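Omission of a single protein chain aside, the complex is shown with its protein chains in their original locations.
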Amino acid sequence: MKKQLNVGIVGYKFMGRAHSNAWKKAPLFFDMPVTPVLKAACGRNEESVREFADNWGWEDIETDWQKLVTRPDIDIIDIALPQNLHYEIALAAAKAGKHIFCEKPLSMTSVQAEEMLKVCEENKVTHYLNHNYRRTPAVAHAKKMIEDGKIGRIFHWRCAYQQDWIVDPAFPLTWQLRKETAQAGPQWDLNSHAVDLAHFLVGDIDTVSCLTANFIKERPIADENASGSLSATSLGTEMGEVTVDDAALMMVTFKNGAVGSFEATRFASGRKNRLTFEIYGSEGSITFDLERMNELQYFSRNDAEGDQGFRTILATEAAHPYANNWWPAGHIIGYEHAFVHAVVDFVDAVEKGISIKPDFSDGLKIIQVLEAGLRSAETKQQVQL
Amino acid sequence: MKKQLNVGIVGYKFMGRAHSNAWKKAPLFFDMPVTPVLKAACGRNEESVREFADNWGWEDIETDWQKLVTRPDIDIIDIALPQNLHYEIALAAAKAGKHIFCEKPLSMTSVQAEEMLKVCEENKVTHYLNHNYRRTPAVAHAKKMIEDGKIGRIFHWRCAYQQDWIVDPAFPLTWQLRKETAQAGPQWDLNSHAVDLAHFLVGDIDTVSCLTANFIKERPIADENASGSLSATSLGTEMGEVTVDDAALMMVTFKNGAVGSFEATRFASGRKNRLTFEIYGSEGSITFDLERMNELQYFSRNDAEGDQGFRTILATEAAHPYANNWWPAGHIIGYEHAFVHAVVDFVDAVEKGISIKPDFSDGLKIIQVLEAGLRSAETKQQVQL
Amino acid sequence: MKKQLNVGIVGYKFMGRAHSNAWKKAPLFFDMPVTPVLKAACGRNEESVREFADNWGWEDIETDWQKLVTRPDIDIIDIALPQNLHYEIALAAAKAGKHIFCEKPLSMTSVQAEEMLKVCEENKVTHYLNHNYRRTPAVAHAKKMIEDGKIGRIFHWRCAYQQDWIVDPAFPLTWQLRKETAQAGPQWDLNSHAVDLAHFLVGDIDTVSCLTANFIKERPIADENASGSLSATSLGTEMGEVTVDDAALMMVTFKNGAVGSFEATRFASGRKNRLTFEIYGSEGSITFDLERMNELQYFSRNDAEGDQGFRTILATEAAHPYANNWWPAGHIIGYEHAFVHAVVDFVDAVEKGISIKPDFSDGLKIIQVLEAGLRSAETKQQVQL
Partner (left out) sequence: MKKQLNVGIVGYKFMGRAHSNAWKKAPLFFDMPVTPVLKAACGRNEESVREFADNWGWEDIETDWQKLVTRPDIDIIDIALPQNLHYEIALAAAKAGKHIFCEKPLSMTSVQAEEMLKVCEENKVTHYLNHNYRRTPAVAHAKKMIEDGKIGRIFHWRCAYQQDWIVDPAFPLTWQLRKETAQAGPQWDLNSHAVDLAHFLVGDIDTVSCLTANFIKERPIADENASGSLSATSLGTEMGEVTVDDAALMMVTFKNGAVGSFEATRFASGRKNRLTFEIYGSEGSITFDLERMNELQYFSRNDAEGDQGFRTILATEAAHPYANNWWPAGHIIGYEHAFVHAVVDFVDAVEKGISIKPDFSDGLKIIQVLEAGLRSAETKQQVQL
């Protein structure tokens, strides 16, 4: 029988489902030397976590995360919670010697992030930050193309992460819209993804200028417990202040001389989950759009004159990272598949005792950029990292 | 504990995987009144089927399908095999009172299909033919739009199902390229999907004109047992005759007065799995492309003058069939998800003792059209159905 | 001073404008050895033709085409009229030794076309049939790519020419909808373009199967003289029979073994002037859409594995035929520019005493295919050319 690694998860909402699916599905499609076991799920509401565990096949439940992270039969702690809860749990898990699979964004502050990284390193646990888009076949292939020199010297990064779920002023004041639970708005939630991709594909950021906007100042107060299925009609008339940004724009310079821009917003009507980036280089260019995540646009200056143009690469072929484990060419995969790839690589790293990217050191760098952004927005000056 | 239905599957290759994934995944994402149990998997090669069953969690294995279909602990037979093996197994399963979830195309001939339907009806079993594309959110939404009158009277159906996996003359003579195992080429494999969608979205076909082509007459003979991972280098020099079409074109009239066309080919360089259709009507139009299966293009003649145009609907919202059970809006799903939807609806039909579409009667109609096509290609005349 | 060639035009509506513009504009953007002079315009209505001539700078007018074609100061007769008027004028012009620039489709019948060709050859005049889409930079570049072997052996041609201007049943019975003036509907008007492109890019057609449809049987009778600005409200209540097809589909085999399909329709809601073709070959593929006429999609099987995909070539660079005479790369041209290219090449051919493609021999071949199509639609059989 194969070696096993026992997973304990904290959180059972959107990310709890996405992670559970990944833990279950990974060994079905990938040849894994070690099998992850869905050992225990943890949440404060016993009834809800029970139902969640039953559905997804978590063997056991806990209602106190402190118990979970110290259980001797647990090897991996999966933190599938909002960012305000990562710090404490990650510290405790690392101190208990557990490997950590942590949802993004890493933390509320860079101070937290630094300590999280330090404690993980001290306790020699594998730490992974789930910026899953790196592991879509299209983005992973883009990375390979850059490494192979197909893009050459990079001049430009142009990125936007656009959603539209709070355009309606009647949308309630959920935890994402309050500073104490979210730290920031799209600057944290969306730009953390975008900055991770920029670091991954272009390189380290050197300076940041940032602009934030708040379009709707107050919103109906939401019932926190019902946040899964919010509707305007179920809300009372009491209003509360929105204490995070509705949109955040950044201009950056990279240490390698490239320049870039970011836009993160929840006010782009018609964009549901559009994370798009453009990379322009001396040999070629690449663009990507998460709403068409199986595709990569590629332009090569080395194609024959007159025959040059942006190609739509459908990243579903054997030559594309991860793709071969799924279906034949042309059969696309979905949003959740990148989580599966992350689980596969994470388990491999844990088993081999090696690190996996992005980890908490990457997360720290991201938080530093995001914080620098907020500082720049406040001071209206460029901030050097 | 929930009621259960026990499934026995025959076949463990491409479709075996896709079906297994669906049986497992359906209850995780959908609230199903009855839980499907992966009871037994069947295949001729014991070692292979054992490995398959272990991976996917099939409780038991069989190497003789006759045994499987008569096991009293089996409620559902899932036929995940090539078309030349459907007839015998389906008859036996129906006679044993098993409900049938059958891969497409239904059969080798319409005579077979008629008998399959008859025996299923006599034995009052639920029979389902897996034209899964009907159950993508985009196509299911298109159907609803048509039913709601948004397209109006349909004038045109224009469809192509294009792949390119045998353009290389060194590609071997697999079972798909021989008449005794496949009956026909794209006319069977691809046009069965296309005709199903035409029936579903436009209506019954009245007349057929067809043209078939064979571009490469003979190919290296393949080792049948190694068909999962064929490569030109592992082949000998012996050549065999290709006995099916490489491409099939059809022009049809529908009983409702619409006209349509089909192209099915494995020689469209650059198209990996492109099933595209266009529907033009008196109120609006719809187009679809399987390589972007989360999207639907919709034109309405009732939009304001000057503001009309084809819209890209990203069918990932709560308003779109099945979509709400997956992820938030803008988070796309993949190829295999439509299989999950099929399993959900099939189990529901079995439980309620009702029929599900498409069933063997739909399959019979499809085979009749495909056969009429082959007849037309031979006689060079239009064939009336 | 440069040598001059005097042009006489017959017709002053849509095509009269497009041709006049081309004659005027050609020497401005192209270095032409001979200057075309807008000598005389001819139309039955003196007032209208006078206004037209004044606007476009035609030096003189005629109201009788017989006079025009025999004027000794005219070198070129430009026939910018519907197809029912080409035959008589072309014969007379050729007999008078005039070179002919003729709008498409060539004629009402292949018998007419044969005679037109014969008389032109006997009188040694240059004859050109204005299938202008050949001379868009994108299509001209596609031709070059095919000649250079970049597409290889062609397997498939898939073409549609779709418009939607008569979906409304209140649209009147204009000359295009009556057999005596138009001979056929989209089969003549649109498929003549499509067949020309197929001949140009793929090769000669060998067999034809055709299906025609008439969706709206009768329409309000139109005032012929007001056909330029028809509106439903200005029509009476008298109805007349539509005596041409509303849509025509064809399936063909080419002499070189390729197979193809055509759809021509005026009932494709949302398509204004979409002429789209797809060509699939053993080395690569090409697609085109007239509504994005500056672009060509190109797929090469010879690109690196994993980096393959359809490229959008923006055919505005110096490497693209005709493009260099207009604007810098990325600055697109419009519909009428292909007429300019035709004029440039035509004048060059006249001056050199050589032929230009497509000429009346090409037109004859097109009409033969279209006629074969109508015959096939009637007999419901494939027709051999």
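A, B and C label the chains in the order they appear, each numbered from 1.
To be clear about the criterion, a contact is a pair of C-beta atoms (placed from the backbone, for glycine too) under 8 Å apart; a residue touches a chain by one contact, two chains touch by 3 or more.
The structure displayed is predicted, hence computed values, not measured ones.
Visitor: Where the complex has a chain not shown, which of B:His127, B:Arg271, B:His320 or B:His341 is the residue touching it?
Guide: The one listed residue touching the chain not shown is B:His320.
Visitor: Which residue, B:Met145, B:Leu173 or B:Ala222, contacts the hidden chain when the whole complex is considered?
Guide: B:Met145
Visitor: Please pick, from C:Ala138, C:Ala182 or C:Ile333, the residue that touches the omitted chain in the full complex.
Guide: Here the residue in touch with the unshown chain is C:Ile333.
Visitor: Which residue, C:Ser48, C:Asn273, C:Ser355 or C:Gln381, contacts the hidden chain when the whole complex is considered?
Guide: Of the candidates C:Ser48, C:Asn273, C:Ser355 or C:Gln381, C:Asn273 is in touch with the missing chain.
Visitor: Given the full complex, what residues of chain A touch the hidden partner chain?
Guide: Counting over the whole complex, chain A touches the hidden chain at residues 155-156, 158, 160, 162, 164, 167, 207, 209, 211, 213, 215, 246-247, 249-251, 253, 257, 259, 261, 263, 265, 267-271, 278, 280-285, 299, 301, 308-310, 380-382.
Visitor: Give me the chain B residues in contact with the hidden chain, please.
Guide: Here the touching residues of chain B are 141, 145, 150, 296, 298, 300, 303, 305-314, 317, 319-320.
Visitor: At which residues does chain C meet the chain that is not included here?
Guide: Residue positions of chain C that touch the missing chain: 14, 18, 20-21, 24-25, 27-28, 55-56, 163, 165, 271-274, 290-294, 314, 316-317, 326-337.
Just so we're on the same page, only the chains that are shown with their structure count from here on.
Visitor: Counting residue numbers used by both copies over all numbers at the interface, does the chain B-chain C contact come out same (over half shared) or different (under half)?
Guide: same
Visitor: So, comparing C-alpha centroids, which chain is the farthest one from chain B?
Guide: When every chain centre is compared against chain B, the largest gap points to C.
Visitor: Can you compute the centre-to-centre distance for chain A and chain C, using the mean CA position of each chain? Integer Å is fine.
Guide: 54
Visitor: What whole-Å value do you get for the distance between chain A and chain B if each is reduced to the mean of its CA atoms?
Guide: Centres of chain A and chain B (C-alpha means) sit 35 Å apart.
Visitor: Can you work out the whole-Å distance between the CA centroids of chain B and chain C?
Guide: 41
Visitor: For chain C, which residues are shared contacts with two or more other chains?
Guide: 308-310 - these are the residues of chain C that touch more than one other chain.
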